[in-house]
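A single protein chain has been omitted; all remaining protein chains appear in their positions.
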Amino acid sequence: MVKTVKALGIRAPNAGILAANVLRSLEDPKEEVRFIVNPGAETGMDAVARRYGYSMEVSRLEKDLEIRMVPSGKTMEEIDVTGETCPGPVLIVGERLSALAVGERLKVKSASADTLADITAAITASGSRILGEGTEGDRHVITVEKDEKKEMPQGNLSVANRDRVLIVQSNGTGNAERAYATFIFSKVAVSMGKKVTIFLLMDGVSIARKGSAAGVKHPAFPPLDQLMDEMVKAGVTMYACENSAAFRGISEKDLAFGVKLAGAATYIQLLSDPTYAVVNF
Amino acid sequence: MNMTYQVIALAILFSSMITGFIIFRMQGMKLAPHFGALILALIVTLAALITGISAVAVVAAFLQVIVTLTAYTQLYKILQDNFQTAPGYGAHLALVTMLPVLAIAGLLM
Partner (left out) sequence: MTYETIGKEFIELLGLKGSPVAVKLVRTPADVPAGYEKMVKKERHCQFVQDARLKGVTGYATRAEHLCKGGAAVMGIEPSPDLVADGTTYQKLGNFKTIEGAVETVHAIPKLDETYYASVYAPLDKAEFEPDVVVFVVTPRQALRLSQAYLHTSGGRISSDYSGIQSLCADAVVAVKQRGVPNMTLGCNGSRKYSGIAEDEVILGFPPKELGAMVEALKAFKQKWG
């Protein structure tokens, strides 16, 4: 947990007095506290930090200073994703990051710089920050600070800040690689904080038939029905084209859990919504 | 027993190894009874031709029919709903569907 105390306009030594009082009054002694002060106000804060058993880090935040008081003995979490195959690394980091509070930090290591580049893309898309990068032995390292996505100001749809992904799938159980792509991409998109909708049409509706996905297996992933179930439970909306389904003798009662029938109008509406990034498989 | 039909069956089984591998990848590399039956049928058919023993030829014919049956049981669900992708399975299905006729012809003629 990280508590932020804005203490602008307060000069030394008062900033130090305030800091001491804040640290003393903390409910959770393991809590990190960051004070935002004007340059110059940090004088005397290091004595306060030492006195109460914290280590102090000072960094610049535009024209202010951030003084971070970290309880001594607390270390930043580290994870090594070397050897995990995509989308493993992104999902692992996404999961750890979601368990952190805003302001908390995480170190991610990998033997592959490309993997870290991929993770960086996912992290920045979800609002968190990369504080630094480097190497440690044979590992590439990035330090991540959790932050929340800032709300876009109202009425700003012209800026392409698309938080929703529409996956259009016209291939089905007869093409395992493509069928899996539907859910692997959903999984990554969900872990990046996107809202995902899947639209199955033509052969894609074969995935929606109750029991069919269970028979599809890719060597690197769990059976297709498990992935589908996982995504439905994670809040992904799944539609099956009415026409394609009817053509294949699939009716509403034949649909797997979580899939709804939809018509062309729904499809066009989803496609035309500018907040959706559309991908076709 | 006229071995000509078995020779043709062998040619088909041999060709099916390739088409079978192609659909194996389409299905997500899932090892299934059909592929096992295919390999077994190929070996036994070859054995029948080399040894000339009719008992072996009968087993070979039986296995060839199994190959066809397992192909359909394995692919039924896919063929039922995947109109667009079905042609990708066409070559393999065409080949294995020839086997029962040849197997029976080999036995009767």
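All chains are identified by letter, namely A and B, in their written order; residue positions are counted from 1 within each chain.
The definition used in the following text is that contacts are C-beta pairs under 8 Å (C-beta built on N, C-alpha and C of every residue); 3 or more make two chains touch, one makes a residue touch a chain.
This one's a predicted model, so the numbers in the text were calculated from it and none came from an experiment.
*Asks:* Given the contact rule set out at the top, which of the displayed chains would the hidden chain touch in the full complex?
*Replies:* A
*Asks:* Among A:20, A:49 or A:231, which one is in touch with the chain left out?
*Replies:* In the full complex, the listed residue that touches the missing chain is A:20.
*Asks:* Give me the chain A residues in contact with the hidden chain, please.
*Replies:* Chain A touches the chain not shown through residues 4-10, 14-15, 17-18, 20-22, 24-27, 38.
Here is the rule we use: only the chains that are shown with their structure count from here on.
*Asks:* Round to the nearest whole Å and give the separation of the Cα centres of chain A and chain B.
*Replies:* Distance between chain centres: 49 Å.
*Asks:* Across the complex, what residues on chain A touch chain B?
*Replies:* It comes out as residues 170-177, 180, 202-203, 205-206, 209, 212, 215-219, 247-250.
*Asks:* Please name which positions on chain B make contact with chain A in the complex.
*Replies:* Interface residues on the chain B side: 26-30, 77-86, 88-89.
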